[in-house]
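Of the protein chains in this complex, one is absent; all others appear in place.
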Amino acid sequence: MSALELSRVSKVYGSGAGEVHALRGVDLIVEPGELVAVMGPSGSGKSTLLTIAGSLEEPSRGEVTVGGLPLSRLSRNEKAALRRRAIGYVFQDFNLLAGLTAAENVSLPLELDGAPIRTARAAALAALERLDLAGDADRFPDDLSGGERQRVAIARAVVGQRHLLLADEPSGALDSVNGESVMRLVRETCQAGVAGVVVTHDAQLASWADRVVFLRDGRIVDQTARPDGPESLLETGPAR
Amino acid sequence: MTTTLAAPAPAPAPALAPSPAGAGRRAIRRWAWRLLRREWRQQLLVLALLLTAVAATTVGLGVVVNVTSDDQGQFGTATTRIDISNPDLGPDITAARRAFGTVEAIEHENVPVPGSITPVDLRGQSPHGRYGAPMLQLVSGSWPTGAGQAAVTASVASTFGLKIGGSWPVNGRTLRVVGIVENPKDLQDGFGLVAPGQIRSPSGLTLLTGASGTAASHFRAPGGNVVSIMSNGASAAQRQRLQALMVLLLATIGLSFVGLLAVAGFTVMAQRRLRALGMIAAIGATDRQVRRVMLANGAAVGTVGAAAGTALGLAVWFALRPAFEHVVGHRIDPLSIPWWAVAAAASLAILTAVAASWWPARSAARMPIVAALSGRPTPPQPAHRFAVLGVGLAALGFVLLVLAHAQHTVLIVTGIVATTGGMLLLAPLGIRALAVTARRAPVAVRLALRDLARYQARSGAALAAASLAVGIAATTAINAAAQQAADRTLSGGNLPVNQLVVWLQDPNGGPNLHAVAAGTSSAPSPAVIARARGAAESIARTVNAHGTLELDVAVDPRPVPGTVPQDHYASVANPVSDQGRRGFNVLTTPYLATPAVLDFYRIPAARTDANTDILTARNDLTGMQLLVPSENSRFGQPALIQTTTLLPNYTSAPNTLITQRAATAHGLVPQPVGWLLQTAHPLTSAQITDAQHRATAAGIAVETRTAPGDSAQKLRDYATVVGALIALGVLAMTVGLIRGETANDLRTFTAAGASSHTRRTLTAATAAALALLGGILGTAGAYLALIAWHWRDISYLDHPPYADLAVLVVGLPIAALVGGWLFGRSPATIARRPLE
Partner (left out) sequence: MHTRYTDDRGGSMSVRHALLALLTEGPKYGLQLRQEFEARTGEVWPLNVGQVYTTLQRLERDGLVESDGEDGAGTQKSFRITAAGAIELDAWLRTPPDLSSPPRDELVIKVLVAIRVPGVDVHEVIQTHRRRLVELMQEWTRVKRNASGDDLSLALVVDAELFRLDSVVRWLDAAESRLRRSPVSTPAPVRPPNKPVREGARR
């Protein structure tokens, strides 16, 4: 069972003359443990793809299945429950509630789901620990650097038992070294069995993915081949 | 270094069972509380608005229930008061005891004040009387107990120059002053107090009983004449009903106010939190949880605002009480506040805040998550749809208020709420209209007005709040003017503080001073008149008056048998017919409209109709008849009466004149009765005392202002000022609230090279636009409500207070413009953008 499956997904905004086709019949399957990058220029529909995959928006046509559950059959509240329990989001810049500490931000989905506060905090601390942020648990987002904030956001996106990690330009506001460490974390998270989708226009970020899907005008036009393995580069790569 | 991406075991399908009811409530509450704590600065304006509204309501409640004294100043705890003149004390009291059982008697004796026409009342009353105890309070010293002891009020002490321990010659005996007393229920009541039974020559007797008015109405005093029988019961019930109505009105308006301000505030806050709300929805908060964030915040802000507002209101009330006591003229128990209403207002304020946060919460929860995340507000609803609903609601409110007959409470409350709601819904239309007119305005003005129109939800509520504030101010002003007009018959007292009348004779039936002085009942001789005129002139010189204005009455020279000289005065009277007997009810004695009087009051001859008989400032003389003593056996035509506001509005000033044409036509001749003196400054007590001495020497008397001030008038003035101040304050805060939201725009604006001039223009334009619309809407709303309220007597509103209304409609925008300009600098931290 795939973690995420989009079949013939289309999204149209507006109507009549102002009609905008953001997605046109997109098919995409992401397996557990796989990190897929969706690459495309601005306006290619990549952010829409992510919001639809994350149940934040409904497709105009087509079906989205998360962990085997077709989203079209879920109520608003069931979708919210799905987001609390199975889907983790990382946005480009705005991720954390300023009024809550790092640990509280991370434990928020669990607490919203009704987990006892102690359990939720323990899970949050564990997630922060994995991301090397154990010392920052009780600091407020205002006191964290941009890279740290993004790492806390990832911790929040993976806390608990997640199936799907969705990230929209997760390192967009960061410099390349910080961006790399964020992508490294996303990569490691996926290695633990979570399916990941990262949308970006940046080839360097996309190159962290197992598979890069190219989106143009709401269509998937191409994708990279499944890699042979890490050794291939040194054997076939340019020799000097 | 080989890493194979071992396919992990497929994750189990996520379970979608709903979380336990109320899950995450704690997290939500924690966040709401942190929001309040961390962002208290940003919520300060909302808090301040709520606090102001609640505090104003609390103070208003205290004022409303205490503004009118209960009748204990006259009745004590009795239900019926019988006043008897020239009593025969023993038989009268005995008769009363026989008729009613328990009776408390208060004896009166007149103590003349040298040189003044107003005597002082000396009372024989027990401070521990069965009924009258609440009418007396000891300020200092002790109660008079035996013969020869007296206590006086502070005003009497100053009139006679008395001190505790001093002696007071009264009608041929000397009393020792042992204490200073007051009537706590009527601080303007000036009197002397002796122990019961110590009155030598009683001029009056007051009987207080617990009997009903009907039972008392048959009472006949064997010794004296029953002057009046007053019953407390009906008036007390009516007063209580009125008071309850006022409390209800005030609470309703106050809470509507709280509601509007809260809607404005929470709409702004919801907008500010839009991205955060979108984000928690994105991580899986249900709609209900998103709503709960806003509701919890509303409850928190409401609780803090209501608690602080009530505390502030009570503090202000306690602080203002002494000053307020002097305004209303009676002592106020500081704890005499409608506690239940204050508590209800506070708890309703919290509920209102929660309810007000409900609508923004609902829209935030219903908003598409993606739109919320990007911080894009939903496009404004078309204004005309609101407008139609608004007109409908306002009309409904109007009809309800008309139907309420100023007494049906449910209709009143719903009427006011509907009118307020109508204003809230009409506000966006006004904003739209203003934005349309601004198309050709300079960029800063255009931007300011367009922002108002684009963020209609918040500006609409803010405007409605400002309108209601203006409406309150306008209502008080209009009401004050209407009251003043209605009070024309009562006028602003006997005389203004800078006038003094030297009386030869009191034209309105008081003691004939000359007659009293001379012991005769004939008309004053020319010599007497000349002496009095000389005294008046000497008084005029000592008080630096601008000369003397002679007041003449028109006298019928033809003899009428069996009459005293005053009966020869021409008067304005109301023909009455009682059980077949016809008679006249004399309302006033007009003075002759001599050229000097007309000139003194700057009444141009051209402004007077040729046929006019009577010129008057009073508006209760219409249809009255000119009564000439030798013609009094026949009913005549109603006199031709012309009212003018140029004449003074005081009882002892010439407020009614008979034209010389009419006097000549009826064969009347002038006779001086007094001289009016006017000074540039209010008369001092030293000047008054000096004048009284000079008058005494000449055998005449002077009259000066008796009441320290008309408390109702003063109170209305204060209410108007306070209403305008609250309107201005609320306006300033709402402008702050709205402009605070556009700090980002301001940043961009500054980055684009806008000078501080432009930024000031932006703020000033916003403030002025809101003030102008608020002024117009508020005044219109106030008139709508008042017309409905006084539907059956619309002439009540015949005297719009043009000056006050101009201040609200024109002055407020100008004040807002200037204020916006002065305080509309750029935010201190242009570069710093807070983390949302």
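Letters A and B name the chains as they come in the text, with residue numbers starting at 1 for each one.
By definition in this document, contacts are C-beta pairs under 8 Å (C-beta built on N, C-alpha and C of every residue); 3 or more make two chains touch, one makes a residue touch a chain.
Just so it is clear, the structure is predicted and the values come from calculations on it, not from any experiment.
Which residue, A:47, A:92 or A:150, contacts the hidden chain when the whole complex is considered?
Once the missing chain is taken into account, the touching residue is A:47.
Tell me which of B:345, B:370 or B:812 is the one touching the absent chain.
In the complete complex, the chain left out is touched by residue B:370.
Identify the residues of subunit A touching the omitted chain, counting contacts across the whole complex.
Residues 13-14, 20-22, 39, 41-45, 47-48, 184, 187, 201-204, 206-209, 212, 214, 217-218, 221-225, 227, 230, 232-234, 237-240 of subunit A touch the chain absent from view.
What we mean here is this: only the chains that are shown with their structure count from here on.
Give every residue of subunit B touching subunit A within the complex, in rising order.
1-20, 23-24, 26-28, 30-31, 34-35, 37-39, 275-276, 279-287, 289, 368-370, 373, 834-836
If you look only at subunit A, which of its residues touch subunit B in the complex?
Per the stated touch rule, the residues are 1, 3, 31-34, 51, 54, 56-57, 66-69, 74, 76-78, 80-89, 91, 94-95, 97-100, 104, 107-109, 111-114, 117, 141-142, 156, 161, 163, 191-194, 210, 229-231.
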